[in-house]
Structures are given as structure tokens and as C-alpha cells.
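Only one protein chain is missing from this complex, and each of the others stays in its spot.
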Amino acid sequence: MSLLEETVAWFSEPAQWSGATGIPWRLAQHIGYTALAVAAAALVAVPLGLYIGHTGRWRNLAVLSTGALRALPTLGLLTLLALQLGIGLSAPIIALAVLCVPPLLAGIYSGLEAVDPATVDAARAQGMTEAHVILRVELPLAMPLIIGGLRSAVLQVIATATVAAFIGVGGLGRYIIDGLAVSDTARVLGGAVVVVILALVIDALFAAAQRLSAHFADPATPTKERHA
Amino acid sequence: MNWALTNYERLLDLVWQHTWISGSAIALGFALALPVGWAAYAMKSSPHGAVRQLSGVTVSLSSVLYTIPSLPLFVIMPTILGLGWLNPINVLIALVIYAFAIMVRGVVDALNAVPPSVLDSAAACGFSRGQRAISVTLPLAGPVMLAALRVVSVSTVSLLSIGALVGVSNLGSLFTNGFNRNFPTEILTGVVLTVALALVFDLLLVAAGRLLMPWNSVVSAGGSA
Amino acid sequence: DPDDAGQESDDAAQESAGTIGIGSADFPESQIIAEIYAHALEAEDFQVERNFQIGAREVYMPALENAEIDLMPEYTGNLLSYLDPETTATSAEDIEAEIPQALPEGLEVLDTAEAQNKDSLNVTEEFAAQNDLESIGDLAELEQLSLAANPEFAERAYGIPGMEEVYGITDVDFTPISDGGGPATLQALLDGTVDVADIYTTTPSIEENDLVTLEDPEDMIAAQHVVPVVRAEAMDEQARSILNEVSAALTTEALTQMNARNSGDEVEEPATIAQDWLEENDLG
Amino acid sequence: MIEFRSVGKRFADGTRAVSDFSLTVPSHTTTVLVGSSGCGKTTLLRSVNRMVDLTEGKILIDDDDIAARDPVQLRRSIGYVMQHAGLLPHRRVIDNVATVLRLNGVPKAAARQRAAQVLETVGLDASVHRKYPSQLSGGQQQRVGVARALANDPNILLMDEPFGAVDPIVRAELQQEMRRLQQDLKKTIVFVTHDIEEAFALGDQVVILREGGKVAQVGAPAEILARPADEFVARFIGLEHGRRQLRVRDENGRRIVVDEHGRPAGVLE
Partner (left out) sequence: MIEFRSVGKRFADGTRAVSDFSLTVPSHTTTVLVGSSGCGKTTLLRSVNRMVDLTEGKILIDDDDIAARDPVQLRRSIGYVMQHAGLLPHRRVIDNVATVLRLNGVPKAAARQRAAQVLETVGLDASVHRKYPSQLSGGQQQRVGVARALANDPNILLMDEPFGAVDPIVRAELQQEMRRLQQDLKKTIVFVTHDIEEAFALGDQVVILREGGKVAQVGAPAEILARPADEFVARFIGLEHGRRQLRVRDENGRRIVVDEHGRPAGVLE
């Protein structure tokens, strides 16, 4: 298959491995955008998720609105924001952040909810303050589910950040959008391959983190993978 | 609003495009994932270590599919399938792949969530294997499968809009078009319609769940034990 | 009995006899021109099927070859550089001369319109005044140059490579934006994110914002006249002559105005804009 | 009559649950297997309806070796009740009971009629018929479980800690109900529990097991209490803790029976 050969050839060009259009830099950008978007989402999702999970209040609202947020098409949001905010990082970062609020939020509040109420009750009855309860009991026990939420949020952003190249930012999406523009299929495929590899590596890292946290939350059980 | 009213014919057409492509992708994804997921579940309790591993591999492989970014998949699909460039089947199949990827895990999780004690008691009542699979395992896995299917439905409806970047007309076309002509109303209309469509799908699924699984919506007596 | 005939005849044959599939690219002007073609043909009782917003040439050219569509509005320069990536032709005449040989079997172009929509490099009035800019070559004097354009600008002969080769401009800080010189590109220019923007000549925003279009004395940027590409088989004499009449009447000003109606405050739909223009020109 | 002849079970993972267990369960009586957790009670019980397949020995039901019977058919002819009633959560109460009849080919209408009848036998009226199991209390669920086991009118009833998960008051109620039922029905019941009180309350014959399904003592409750076979049994039935060493004490003119710790057990008539 010549397309495959072309793609291999694309990877073996030395130009691909250095400079501002090289894979390392684009990869760094991609990871950077992902981190920024997830951090921005966490700014909203963490306090909100802790509040909902700890108090059980606003839960239905949260379920409904995260459902609606999931349905929000990223491309629509991206173009809408780009028209309002112009090119630059803010539009794609906000659009991607919106994308990862639902899994992050759901991971946090459902994680906290899944903590055995008897454990929380007992902790409170021992004389723990609410802050103690959250920090020393709920958070460590919810960690596997929280990391599960983070895992799907990050993977989704990694995959979707490619679309952001549509409005002028860098990252691995550039290979795909530029490749499309100049009909260089090998480049599109090459970009896609790098994204997939990145996603797989990150996924494996998170799987390990999840196992570790599961072990931390319930050290007695043999470690096994849990999925959010 | 006015714009939407004067262009309702085009909008209707796009809604229809969006509905049939995403609807078929969801249905096909589910139809494919059910047997594959079931096989993975069945293999899990095999006495042979190799077969058990195959089960895990099936589930992991299907998750790998989900990490492929949608845009390039949409672009590559025509080359792989050899159908025409404009054929919406390209995007449809890409979406089926995503739906399948999420759903396989959903099916396996759902089957694993069936309480073993119920299966055991069914066997003790004298259900044969086949009877048990069809009239106990399948219905009891229903609620969790439905939950996964709802996730599939929402994400498929929203993913399809990216297909507009490769020229398959659907509600996403309103985004690219509105962007090119600096017309936020058009984009907003597209966003609202996409979300509404996802909501309609979701409501249909919930209603179907109520209808098929009446036991799942009754309030339980005990509450906390 | 028409019903019986319908059942007996094979679908494809029926289609090629009756229906003309019209495509358009995924930007408004292409849609407007496609609508013009469609309305003009419909006015003479042709059956047309619209297949708009197809996206890139890589998608619609194969679609034309496969007979998924029969007619497509095109621009001469880009069409040629797609068909023959090695070409060096940039003037209207050279391009027109090369296209027919470059076209694949079964495809042909009809008459070329006067209307042209090509890339152009634009700067704001202040920036032009500050830096004393009139033509693209003047950009070579600037220390730092940032430019926004479609992604392909980075690699095409009329883009970054051409700027260096023809005008000796180096070290361009390039921002790719996939809106074909649309609103995001314009905004980047106006708010100073970039110094120069590649905007198509028929874009109303050039005039609306008093942008200065830099001259191109060396013909670096290829001519881009509007031309219908057709599948020869699908077009009978009458259809050809209808389309040729349209091309004869279509001017650059008309295109600019129609674009303004589409994206300005009016946000009129391509179908209406096309209809109105045909009526004004006694073609509808 | 059920006969265990040198029965043994070694699980696939190598766990030896039971070895060389022999016992005769007389017809129309209740035999209780009692022993602490993991001693093999469930394994023995489930080998009767072939939910567990033996690795050694054999089990005869009315002199027929069950190894020769089709497991599915065998199970349909034996009632089985377990701790968490194991009802089908997606079927209404009445259909849960009718299901086993339907498996035996009883037409739908007849099955429902019979189901309603056994539900009444176990003390549940028509108001629960159309409910789902999750809408019932734990005690009610157990009753449905018993009804389901009785629906086919089987000769044999296997019960694996059927009242283990309900609270003590409901448990006492259910035990009493069981005694009443058994007086009427006279089934051959094999009952498993780890509660010696329950064993004494329900068993005509009580089998006290040690680890690995070894029989420590077999006999009627009063016999065992009067002559525990060894120290293990004595400890197991509470003689050693002083819980069963009773004295009579006078309290405001009434004769109260108390144990060694002074804890009152009842009033002497």
C-alpha cells in the first residue's frame, strides 16, 4: 500500500523531527493545550464537584447540565467562540475546557457519592470537621473514580484538540488540517497516528495512576483496573 | 430566530441528515457491540487462560479504537472503504466505529453487573443455559447497557457535526458556514438543534427503557438496609 | 405510461438523462455561484440536484470523475495547480491554455467568466502608511512580518515560498486560519495580531475596512477566474450555452456585492442572492 | 429419603470442601446441617440438586443415583431457597413464582393460579402479586422465595440459610411460619444454618459439622443438648459459655430462669 509507504516516508523526513513544525514541538503544543484546557475545566469542576458530592445538593441539576454539555458540539462552540474572541488560544481552550467539564465533574461528584455513607458518618461522629471529612476521607476514597473522570476528560481533549487547528492554533491538528488543505494524505495520516500514540500512552499512564489510587483507597484488595 | 424561520427548509433537511446518519450509527454500533461484548463476557469465565486473556484484549482493543481522533478518521474513511468521496456512509461507518468502541465496554460491564446470585438461583430453579441467557442475563444487563447506549447516543450526535469539515452535510455544516460568513446566529442555531436532537434521542432511549424494563423504575421498599 | 418507463429504465441512465448534480465547495461564494448555475438551469427546465459544501478539491474532483456530481464552480488558478502541481503559470492566459490538457478524461471547462476571486495580501491603512507599503515587494523591508492565511498558503507558489522567491521576503511568522480570509482572519488583521492577511479579492471586508491590497507586479499570485468544470457527458448543448451566458455576465463587482449580501448585515441565503442576480441580468 | 454415601468434593482450584461425608435424611422430616462458616454446608446442600458436582461418593434420592439424572430436570423437581432470596428482579412477584411452573410446561393461566395459591400458603396476599421483588421487605422476599420453591410441589426442599439476612424479629416469625408449614406439608427438608438456635428451633434431626464437612454429632436437638458427643459440640451449642447452664431464681415472687451470667432466659411455669 503506497499510502502506508508515504506515511512512513513522512515520518522519516528529518524535517519532521525538529523546528516549529516538527513533531516534538507540535506534540508539546498539543500536550500544553490539553493541560491548559483540563486545568481551566478543573477550576470549575473541582469546587463544584466537591460541593455536589459532599452535600448531595444540586445533584439533579448537575446530572442534567452535564448531559446537556456532553451534547454540545465542540466544533459549533469553537466557531462561535472564535467569532467572538478572535483567533488565538482563548477560543479553543475554552471550547475544549467545556468539553471536559462533564467527565471531570461527574468523576468527582460520583466518586464522592460512592464513598460509603457509613464511613463518612462515622468519621463525622469521631469529631472530624467537614474539611477533615472531605480531605481525609472522601477525597482519598473517591480518587479512583476521580482519576477515571480525569482520564476520559484528557483523552477526549487530546482527540478533539485536533479540531482547534481549524481556527489557527498549533498542535498535532495542524498536520491534519494542513494536510487536508494541501491534500497531503500521508501527512493527515501521520498526524493521526501521532495523536493515537499520544492518546494510548496517556491512557496507559492514567490506567496505572488509577490502579495506584485504587490501591491507595482500598489497600487490602489486590490491585485491579477499575473503569469510570 | 427570523433567520431560522426563513431557512426552515434547509434546516429541516440538515436535521434529517443528522438524524438518519447518527441514528443508524447508534443502532449499528449497538447491534455489533452486543455479540462482541457478549463473547468477551463469555470468554472471561473460560477455563483456558488464553481465552480469558482474549476477552481482556477484545475490550482493550475496542477502547483503542475510541482514541482515534474523529477528523482524520472521517478523512481516511473514503480511501479505506473505496466508496465515493461524498457518500455519507463514510462518516456513518466512522461513527459506527466510535459507537461500537464505547458500547463493547458497556455491554461487558452490563453483563458483569448482573448479580451472580440471581443467575445461580435461576440455575437452581431449573433454567437451562439458553433460557437463562435470554430471559435472565439479557434483561438484567439492560439498565447498564441502556446507560452506555445513552452515552453513545449523545456523543454520536455531537461527533457527527465534525463531519461537516469533510463535506458531509449535517447540522455541523451550519458551523462552518456560519463561521465563514461571520454569522453567529447560524452557528447558534446549529448548536441548539444539535443539542435538541441529542436530547430527543436521549428521551426516546429513556422512554424505551421504561417500556422494556418496568422493574427498573419502581421505587424499592427497603431503601437503606 | 411514465411509471412503467421509470421502473424499466436503469437508475443511472435516468439520472444522466434528467438530472444535473451540482456541487459547491464549503465557502459561501462557491455556493452562490453554484446556486446561480442551478437556478439558471432550472429556469430552462433542467432537473438539478444540489450537493453543496463538499469541502476540499481532493473531495469534489474525484466526485466529479466518479459522476457523483456533474458540475462544479471552479477558479482557474487553483484548478490548474491542483491538476498539475508542477505548473508555473500565473497569468490568466497561460493558465487557461494549460487547463484543458491537465483535466482528466471526461471533464472539461466551459467559458471563463470575467469575474475573478484570487488571493490578495492586505494590510490596514495605518500599517500601510506607517511602513510606506504599496506592493508586496515593500514587505521585504520590514524587520518582523506576521501573516495570516489559509493553511495551504504555507506551501503554495503564491504563498510563503513565492514571497521569498519572487520578492525576497523571508522569516514570515505565519498563522494558518481555515476560514478562507474570512472573519477570523480579518479580525486578526484589525486587532494587530498579524500585519498582513491573505483575503480573497471579492471579499467585501476589504472595502468595508479600507484595507490596502498590496500590488503584485510580478504576478506571483495566480489568476483565479470563475469557470464551470463539467462532466462532458452530462452536459447537452443547451446546458452549455446557459452556463456560458452566466459566465459572460458574471463580473468581479457582482461577486463582491453578492458576497456582501451573504455575510453582511443582510445575511441573505445564497439561493435568494443567486436568484436576484439572475433576474437583474435577465438570465432567470 | 436422601442418602449421602461417602460424599466428597474438591473444587477446581484445589480447595477440598468435603470429604467422606455420609448421612441419611429421612423423608417428611427436617434435617438441619449446622456448622461454622466455610465448613462445607452449602457444598453439601448444592450437591443434592447437582449445582455442585461431586468428585467422590454418590447421593441417592429414593434409591436412585442422582448422577444419572439430567441436572436441569433434577433441579426442576427440587425446591431451593437461598439467603438472598435470588428472586428475578425483573419479574413481578407472581411471575417469579409462576416461572418455575412455566419451566415445567404448565400453561400460563394455570401457573399463575397455582402461584397465587402458594403465595397465600406462605402468608402473602394478592396485594403483593403485581409488585417487583425490590418493592418488598426482606422478610416478604424470603416468603416469596419459599413460595417459589414450593410452587412445583416438590418432595424435597433445600434451604441455604434462608433467614440469614433478615432481622431477628422477622427471623423468629419466619421460623415459626416454617414450623407451621412443615406440619401441613411434610416435605423432606434439608436446611443449612450456622445459628444453633435456629437449628434447634427447626430441626427434627440436627447435624453438627466441623471443618471439611466432618460430622461431629447427629441427633434430635434435646438429645444433643443432653449428651453432647464431645467438647467441640458442647462449645458449639453454648454449654461451655454458660449460656445453656440454667438456674432458677426468684424475682418478685415469679420463678425466673437465668443463665450463668444472670441473664434471664424465661419464666418457669
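By letter and in written order, the chains are A, B, C and D; residue numbering begins at 1 in each of them.
Keep this in mind: contacts are C-beta pairs under 8 Å (C-beta built on N, C-alpha and C of every residue); 3 or more make two chains touch, one makes a residue touch a chain.
On a predicted model such as this, the values are computed, not experimentally measured, just so you know.
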| item | value |
| --- | --- |
| Where the missing chain makes contact, among the chains that are shown | A, D |
| Of A:Ile23, A:Leu69, A:Leu112 or A:Val137, the residue in touch with the unshown chain | A:Val137 |
| Contact set of subunit D toward the excluded chain (per top definition) | 36-37, 167-169, 172, 176, 179, 194-197, 200-201, 221-223, 225-227, 238-239, 241, 243-249, 251-254, 256-259, 261, 263-269 |
| Subunit A residues that touch the omitted chain in the full complex | 116, 118-119, 121-129, 132, 136-137, 140-141, 216-221 |
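The rule we apply is simple: only the chains that are shown with their structure count from here on.
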| item | value |
| --- | --- |
| Lowest number of touching-chain links that must be crossed from subunit A to subunit D | 2 |
| Innermost chain, taking as reference the mean of every protein Cα atom displayed | B |
| Highest C-beta pair count, chain pair | A-B |
| Rounded Å distance, subunit C centre to subunit D centre (Cα mean) | 85 |
| CA centroid of subunit B to CA centroid of subunit C, Å | 39 |
| Chain centre separation (subunit B, subunit D; CA means) in Å | 46 |
| Multi-chain contact residues (two or more partners), subunit B | 164-166, 176, 179, 182 |
| Junction residues of subunit C - those touching two or more other chains | 56, 58, 179, 183-184 |
| Chain contact graph, described as a line, ring, star, complete graph or other shape | other |
